[in-house]
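As you look at this complex, bear in mind that one protein chain is not there, while each of the others sits in place.
Chain naming follows the written order as A and B, and within any one chain the residues start at number 1.
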Amino acid sequence: MNQPVIDLSPKVSDEVRKTTCYMCACRCGINVHMKEGKVAYIEGNRDHPVNKGVLCAKGSAGIMQHNAPSRLKSPLKRVGPRGSGEFEEISWDEAYQIAADWLEPIRKDNPEKLAFFTGRDQSQSFTSLWAQAFGTPNYAAHGGFCSVNMAAAGIYTMGGAFWEFGQPDWDHTKLFMLFGVAEDHDSNPIKMGIGKIKGRGARVIGVNPIRTGYNAVADDWVGITPGTDGLFILSMIHCLMKAGKIDLHYLAQYTDAPVLVNGDEKSPEFGLYLRDENGKQLVVDRVTGKLTAYDTPGVKPDLSATHRAKGVTHKPVFHKMAEMYLSDEYAPEAVAERCGIPAKRIRAIAAELARVAFDEAFELDHAWTDFRGEKHTKMTGRPVSFHSMRGISAHANGFQTCRALHTLQIILGTVEVPGGFRFKPPYPKPATAHPKPHVGMTPGAPLNGPHLGFVHGPDDLALKDDGTPARIDKAFTWENPMSSHGLMHMVISNAHAGDPYKIDTLFMYMANMSWNSSMNTGGVMEMLTDKDENGDYVIPHIIYSDAYSSEMVAYSDLILPDTTYLERHDCISLLDRPICEADAAADAIRWPVVEPDRNVKGFQSALCDLGAKLGLPGFVNDDGSQKYADYADYITNHERRPGIGPLAGWRMGEKGLQSGRGGVNASQIDNYIENGGFFVEHIPDGANYYKPWNMGYQKWAVDMGLFDSPQPYLFSLYVEPMRKFQLAAEGHGDRQPPEHLRQRIKDTMSPLPIWYDTDQEGNEGYTINALTQRPMAMYHSWGSQNAWLRQLHGRNPLYLPTKLMRQNDLTDGDWAQVSSPHGEITVPVMEMAALNENTVWTWNAIGKRKGAWALDRDAPEATKGFLLNHLIHELLPPKADGMRWANSDPITGQAAWFDLKVKIKKAVAPKESRPEYPPIKSPVGQGPDTLAWKVGK
Amino acid sequence: MHPAPSVIFFSVFSGLGFGLLAWLGLGIPAVTGFSAFAFFTIAYLLAVGGLISSTFHLGHPERALKAFTQWRSSWLSREAWCAVAALVLMGIYGLGLVFFDSRWTLVGLLGALFSLGTVFTTSMIYAQLKTVPRWHMPLTPLNFLSLSLAGGALLAGQVQSAVVLILIAACLQIATWLIGDKRLAQSGTTMASATQLGDVGTVRAFEPPHTGTNYLLREFVHVIGRKHASKLRIIALILMGILPIVLLLLPFNHIIAVIAVLAHVAGVLTARWLFFAQAEHVVGLYYGKR
Partner (left out) sequence: MTTLPQSTDKKLGLVIDLDTCVGCHACVISCKGWNTENYGAPLSDQDPYGADPSGTFLNRVHSYEVQPEQGAAQLIHFPKSCLHCEDAPCVTVCPTGASYKRVEDGIVLVNESDCIGCGLCAWACPYGAREMDQEEKVMKKCTLCVDRIYNENLPKVDRVPSCVRTCPAGARHFGDLGDPDSDVSQLVLERGGVDLMPEQGTKPVNKYLPPRPKDALPEFDVLAPFLEPVIAEPKGFLGWLDKALEKI
């Protein structure tokens, strides 16, 4: 036998450059293997806290994103009509001049005429700073149409949320219950975690109408009816409370369950916490029987005792919970049909939660001291953990549903304990420690504070003196008072309608608003191209920055071309959305592992230039010269507060480099590069659980600069700010809601989690739930320009459950007309048995507009792919009085993507999926006919 | 399986060519000189033409010589050897007949043997494949050999032999179809055995790995046209068998003979198209397809 001799140790690369992935929002560490100065191969970074070496399909396909023919090549000025895609290339100087000519007069006269909204932006602490310096109140990122219910519900309830802001204790959990999860945040950590716990035989319960991905590997699948998760959860709370399977110690010590609530129906403070003169919540001390501030050393808060004064009985929050949740309306039998889950199954799951939480409780030998000064020698662990994302939050009842889920995990005592759900720094951080929204505008000057934040009552709403909305998206108004992330999905329609006012320039970044990132896609295209009686565009100017030839490019007047993620600086900052672990604070950078070969610039660097050209405070030096040469300069030299900058690692201390706080270090980015592109600081043992109440953690967090003084707090099962809005609706206070919203505020703003059916008026006859999911291998619209990824998902059928296939006489490959009160689409269908029997779904953002993304016009994405967006309107159908309410959560304004209801009928197969739109002209040409991408020889 | 024209033409025409060579090698018809030259030319055009056609199927025909190395294990390699041996031997034999008016009987017999050997090895390339149960049976070489001999007889003008052999070949063809239809089911290879998920329940292919097509689907999963299979079988049978036999039983006439040959060839081409198009590769099971 003479086998061929092969080289078993070929050289892998000339050099490995370590940076951060940007193929989705997971932000894994990557090793970029370089050959002859080119990107040859990308793998996960084993040292990185997020992915520990693994990498998903998107990450590994980064090389094809970096080389995509859809990359924009130069600044562009529109020369054809909006929507045509006709552009001419211009210089950066000309681009900045055009932008400045539009923006300077706005800033001087009325800064609100600029609406600056960013999409898949990972630099929100920077872009918001720019918007603040400009002085417009109209800034937000895309959280409003994505995740605000989850974020706000978590922060208002327990000072931290799911999404990537926390994680199950993968090392200890024995039962993991997962509600609808988006596949683009924390995706590798969740996969790793599920693999890990399944490997040791822990049980995974998946609650999702669709059994794919994580739900496919779940040991138990609960194919719930969309939008009823809250009811299911409250029913389990009912069962657990009724059986006394709740952690009374935890509730008494760490939550507001024992806090007394004003019971005086006549008082303007009816339903608010009783507080002492220092504003501290009051509890009855079980030892003394007296009213005592919740944090008094030695206090034993009583969950049961009431307080009677002046003829009024004030009850603790826990009484209110008992009154509410022990009611039979939450009995499994009462909710089973609505949720699509048999009552016995609800009970079985609740019982299993109880069994694992209490029968399998364990202790870790970590000594710690709580915020009342009590010393503990051990930490009690309850190995039940939960996680959730967009599945439960993108409904108009999503805020309360997310709150219900947090209530469930809190009554089980499983938050921030071993085996449970754990926060990642900078969380825990209660709503009260976050800023409030600011809209104080002065022409020619910065805004009076950060745009976004957390309201604590009607006084914090963003209203003008005449009571009209201060923000173009109507965030923080009576329509959606607690809209902490703004409402990006309402910006274009409000600007087009001139309601609450007209704007002059719409400035967007990485937001594909004329396609998959909008509800009512066709309508948005019309709004963007609509002209007034003078023949001018209703939205006069649109500036857009993107790295790629997305659908939105064609609808813009001025394009600032961004770089690919391998050509840019970025900071994944503790000031923003860092990459921390439950056991560590961590942040990271991107750096140009290759220089761009086109006339493009990182958007943030362009903002540094434009900010200087406009003379924005913070972007110019005292002499008026440009302050930050580029984004890297900002990352290194900006200080948000003295000693606190965008990056927490390798800051300059008195005795040398240090972590967390410290002065500017000119070589900080090099330090990051040497360390593999990231920084990690571990939380000491004993400080890493029970963080909201653990003085060891609080001290560490202050040392790290996460906050400036310890911030221990109680979890808010009862969200007092919501009660304040209810009080206003009941007629208390100066700031009063408009009449038509009064009843809705009373009904929805319950300070204890409730469930309500989403608004079905106008939905008569439309009874089938329609959902989208994100494929694990695609992120938003980006995957389709990627030669490798688009082969995985080049088109998307509508998946129908077996029952609906039979009812409509459909077989795989047939086409169906799908309609909602708002529109109709005609699309290919495919059967799926592992699906809620009244739900249809498809993959998100696979459908593409002809001419976009450098794809051929007959690409399957454009001919067979489709969007459900055409069926979803940003407004609900008209009410009896003709009013149309936003298709959003009435509390936070979160876009209610998943409330969509449709009907279906078989259709004759059209040539292409419908609606069809004419092609747009590609500003970048088309991709090559073959690819054999080998960099090395 | 994908009915690639190159492979269909190759196997049909080289089958005919080597079939004719086999007859010639046996000295039937006992031709010499110019008429031998004519017969040999036809045989070589078919055999070599078929072989050349088969190289269109190769990604790297320039490396074709390497295919002679693995005769110990590979039927394709053996086919290459047989074909060369047959062509060389029959070439020598033909030289004798055409130019020297000599019949070197042993060379002719050996040439005939290798000619049939070539057809046999060709058929074994397919018959050896467990992955295509329809082919994986002794009927496959019998089918190929019988068609080769019948076609050869037809070309060799051996009317009586041709009638008998065509009848046999047609019967074997019918048997090949009927028995072949059951082979996949008999093979025991199913979606359950492919996925080993049968213990859980009934297995159904859901999303394919890629939404687009791929080499495997193009090469192994040919569904288009199968619905016409039974019609095509009848057409093939009429063309390859019934029509030639009827024509041959008529008083001999060159035009009728040519029509009989053309009908037979068209029939065999149709049957060979079906041989591929109807063959189910087990890999299709992974895609929920046959």
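The rule is short, and it goes like this: contacts are C-beta pairs under 8 Å (C-beta built on N, C-alpha and C of every residue); 3 or more make two chains touch, one makes a residue touch a chain.
Note that this is a predicted model, so its numbers are computed, not measured.
Interface note for the absent chain: among B:125, B:172, B:263 or B:277, the touching residue is B:125.
Checked against the full complex, the candidates A:219, A:530, A:703 or A:764 give a single residue touching the omitted chain, namely A:219. Interface note for the absent chain: among B:18, B:39, B:75 or B:114, the touching residue is B:75. Seen across the whole complex, the unshown chain contacts chain B at 1, 57-61, 63-64, 66-70, 72-77, 80, 125, 128-132, 187-189, 191, 193-197, 199-210, 212-216, 219-220, 281-283, 286-287. Interface with the hidden chain, as seen from chain A, comprises residues 1-4, 6-12, 33, 35, 40-44, 46, 51, 53-61, 63, 69, 187-188, 191-192, 194-196, 198-199, 203, 205, 211-221, 223, 239-245, 248-249, 252, 286, 302-304, 318-319, 322-323, 326-327, 344-345, 347-352, 354-355, 359, 776-777, 785, 787-792, 794, 832-834, 854-856, 858-860, 863, 926-936.
Operating definition for what follows: only the chains that are shown with their structure count from here on.
With centres defined as mean CA coordinates, chain B is found 63 Å away from chain A.
Contact residues on chain B toward chain A in their complex (touch as defined above): 204, 206, 209-212. Looking at the complex, you find that chain A touches chain B at residues 791-795, 832-833, 860.
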